[in-house]
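A single protein chain has been omitted; all remaining protein chains appear in their positions.
Each chain carries a letter (A, B and C) given by its place in the written order, and its residues are counted from 1.
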Amino acid sequence: MFNVAIIGASGYTGLELVKILLNHKKFNITYIANSTGEVLINELHPCLESVISTNVEKANAKEIAACASLAFLALPHKTSMGFAKELISLGVKVVDLSADYRLELDTYEKHYCEHEDKANLPQSVYGLPEYYKNDIQNASLVANPGCYPTASLLALLPFIPYIDENSPVFIDAKSGVSGAGKKLSESTHFCNINENIFAYNPFKHRHMPEIEEKVRLLENKELAINFVPHLINVTRGMLVSVYATLKDDVDVEKILEDAYKNSPFVRVRKEPVNIKATAGTNFCDIFVAKNKKALFINSSIDNLLRGASSQAVCNANLMCGFDENEGIPILAYVP
Amino acid sequence: MFNVAIIGASGYTGLELVKILLNHKKFNITYIANSTGEVLINELHPCLESVISTNVEKANAKEIAACASLAFLALPHKTSMGFAKELISLGVKVVDLSADYRLELDTYEKHYCEHEDKANLPQSVYGLPEYYKNDIQNASLVANPGCYPTASLLALLPFIPYIDENSPVFIDAKSGVSGAGKKLSESTHFCNINENIFAYNPFKHRHMPEIEEKVRLLENKELAINFVPHLINVTRGMLVSVYATLKDDVDVEKILEDAYKNSPFVRVRKEPVNIKATAGTNFCDIFVAKNKKALFINSSIDNLLRGASSQAVCNANLMCGFDENEGIPILAYVP
Amino acid sequence: MFNVAIIGASGYTGLELVKILLNHKKFNITYIANSTGEVLINELHPCLESVISTNVEKANAKEIAACASLAFLALPHKTSMGFAKELISLGVKVVDLSADYRLELDTYEKHYCEHEDKANLPQSVYGLPEYYKNDIQNASLVANPGCYPTASLLALLPFIPYIDENSPVFIDAKSGVSGAGKKLSESTHFCNINENIFAYNPFKHRHMPEIEEKVRLLENKELAINFVPHLINVTRGMLVSVYATLKDDVDVEKILEDAYKNSPFVRVRKEPVNIKATAGTNFCDIFVAKNKKALFINSSIDNLLRGASSQAVCNANLMCGFDENEGIPILAYVP
Partner (left out) sequence: MFNVAIIGASGYTGLELVKILLNHKKFNITYIANSTGEVLINELHPCLESVISTNVEKANAKEIAACASLAFLALPHKTSMGFAKELISLGVKVVDLSADYRLELDTYEKHYCEHEDKANLPQSVYGLPEYYKNDIQNASLVANPGCYPTASLLALLPFIPYIDENSPVFIDAKSGVSGAGKKLSESTHFCNINENIFAYNPFKHRHMPEIEEKVRLLENKELAINFVPHLINVTRGMLVSVYATLKDDVDVEKILEDAYKNSPFVRVRKEPVNIKATAGTNFCDIFVAKNKKALFINSSIDNLLRGASSQAVCNANLMCGFDENEGIPILAYVP
């Protein structure tokens, strides 16, 4: 057994981490924290009553290092890098679910804020297992991808060599409301989003440069990504539609099949994907179709699991030498 | 007062016609029919109890001609042209909500079936008031546009001169479930669409050639439209996102403002549009944004009203010499 | 035309008042206010864009009196009685949508706070038209009933003489989220109420004494009402189930039919009622069934309309000598 800590247990991704790790045979939760402490985890999340009743501590890096070898940070960006820096210096492996280590320094500082852990940033590995598996296995600091970039990159990357870079690539992405977190806002008021759907921050979301950067680093191609996120009236789940222009008449189904034939958590589908088939799981379902030069790639993930917590545990599995599949949820909530 | 008939009162668009016309000061409903008759309209639609209690007849063209000067046909395609032909020959004006008169002969027969009223087809006018107002005013047969084409064309048409026709145009369209009608199907079972959203018939929906044809006829431009409809878990409402490539650096907000400055039912919005602001109304809300050459045009309509019944009444207003606004719903269901 | 003011235009009931009065042939909106002013009504409610663009004022009683003969107060309790007192003294008729004038002094002060307008309280009339029509017609101050009491009393009152007062009466009431208003709270966060339903404040809600008091005043009977409200995952609508014990074997359908045979806004139904058939209207649908001594009365209203704004306009109609039906919405949002 490998002792692990969950920092940031109040939010949805923290809760999902607790739930996954409770069923994990190789990870043992020895420390749970949030920003205040002095509460039980089943008080923070009443659904955990009769399941787990651990104290939630006020997060403290030294205490973590004393009882855990790996920490999951489910914290807001900026807060996260403060903890990560200290934990790394104390020899604790870190899976960071925030944005703090996802981007190269320039991109990060342009879109977020000044980076406060420039020393560790270059060593961090982007935790998309299908593309960075070897690096993750050797990493002590993994930056868990954003939910939108996860679904977008898994759809887009196999097709990069075939896409005409002179035409814009459009990503129309739809996220369930849990992606906005527990905090109260106009957008998450039931009366505003129920029976509704709308785009927000078109072409301006911070996940856009994350997608562009990874395309450039992995495929050595400068691609203009035009990203339009939407909020939809579902609690969890994400649907991404990538629209691009093909350079040539290629067999898109075969390209997709070949790309993921060895990937346990990507399912290539023969029909357009839907949200419910992946909600509750770490799967990314992908479908592709073309119409002459027009390309449509359609992916679905659970935004809180593949888009955050189960992918984080997948990364931790790899970092600790376990099987990628260990304890990862694969049974959808259907119906 | 002008006497009108509603043929096809069992479905959602038939119900909406009844509701609009009940409040209309110049149209008087003298005949309501469906395929069986022998029922009251408040039995077909219990929400109309204590509101209206008219007999629903088994549809008969001669009876219609005897009591009405204009008929709304809310019938399935193919059935509709049979009635329309007979009604026209009897001197009754027709607003046809089906697809039967929307397309040129070749396009229709390729995507639907053999046309059975080739004589009247050339005289029919496409009932998109913003673009065909004069023709509608002089028409005796108006083909009411499909819901997807209405929202797509109103978004797309102002930008046709500025769009690079060498890049594909993508339309990612999301429709509420009422668009699928009252019939029972796997897709409309609550457990399958609740907390869900999915694309269907990507690049293959019959509204795609309707959009292409109208672009060609109105703007004299062959544009490859790549249309991907989605079903979303709302009852009514439609959101359309058009993604295209600009040829030049133009002022897209101004183009949109100019296009609709005299249109009472198009609202140009400063923020991305949403479904609830138009549900219950005949409005089409439109928002536009660009990112270098990448163009995003975003429109919202009520699929049953602007996408069917209220646009039909708008067309009837014009055909009868009334004000376009007469009796047209403008108050959204918000909240 | 009769000039009217709407005070409290920011909330849902204020919006509904604007929408109803815009279509009202005898009332003319001359003044709209909220607590801050300096905004347009279409900025407060973007769905009103292109519909109405009136200035919203900071509420001022003297200004109201200068331009309106009747004011609708859609304000929080306590705030409301301050305004009402001043308006009454200036000769303006008032329909108060808050709780401030609904209860007798003792009951009010026990469940709310000290009453600050003891002078006018005794003259106020409880605005449930089916039971207080004559009084409303002669009133200058009408207290619009709460949403739960409206649906509960309309269901319960016809049966009071037949109910065994030695057995408890239970009311299981379910309200859509709009009943909780626009303010942000844990309960109205989409992720907490979507796919959910729960009771709150069982036996402790302030609408319970309102129901008890009106039963006592109208029927001269002390009945212990046990009221359990629920929040349900719909935006608008309310379903109330009254469970009581009959003293004798009576014809409950006939009792219900007789009670409302002359009431234009109560529809007696042959099947259990549902929310959608009344949403968008001022109707209260009621169904009754019994099983030996067990009585089940089931009512449905739109919580924002019959439970607030359309009932308020109905009361204003009566206060001003107009027909009760004038401008009152009767067309449901179905589908």
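One rule holds in what follows: a contact is a pair of C-beta atoms (placed from the backbone, for glycine too) under 8 Å apart; a residue touches a chain by one contact, two chains touch by 3 or more.
Just so we're clear, the structure is a prediction, and the values are computed from it rather than from any experiment.
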Per the definition of touch given earlier, which of B:67, B:119, B:191 or B:217 contacts the omitted chain? B:191
Any idea which of A:22, A:90 or A:113 touches the chain not displayed? A:22
For the chain that's not shown, point to the residue among C:191, C:256 or C:284 touching it. C:191
Against the chain that's been left off, what residues of chain C make contact? List them. 167-168, 170, 172, 174, 191-192, 195-200, 202-203, 224, 226, 228, 232-237, 239, 241, 243, 245, 272-276, 279, 289-294, 296, 298, 335
Hidden partner chain, residues of chain B it touches: 12, 177-178, 182, 184-186, 188-191, 193-195, 233-235
On chain A, the omitted chain is touched by residues 12, 15, 19, 22-23, 45-47, 49-51, 178, 195, 235-236, 264, 267, 269, 276-277, 280, 283, 304, 330-335
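Note that in this section only the chains that are shown with their structure count from here on.
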Centroid spacing, where centroids are CA-atom means, of chain A and chain C in whole angstrom: 47
Averaging C-alpha coordinates per chain, one finds the centres of chain B and chain C separated by a number of Å equal to 37
At least two other chains touched by the same residue of chain A: list those residues. 191, 195, 233-235
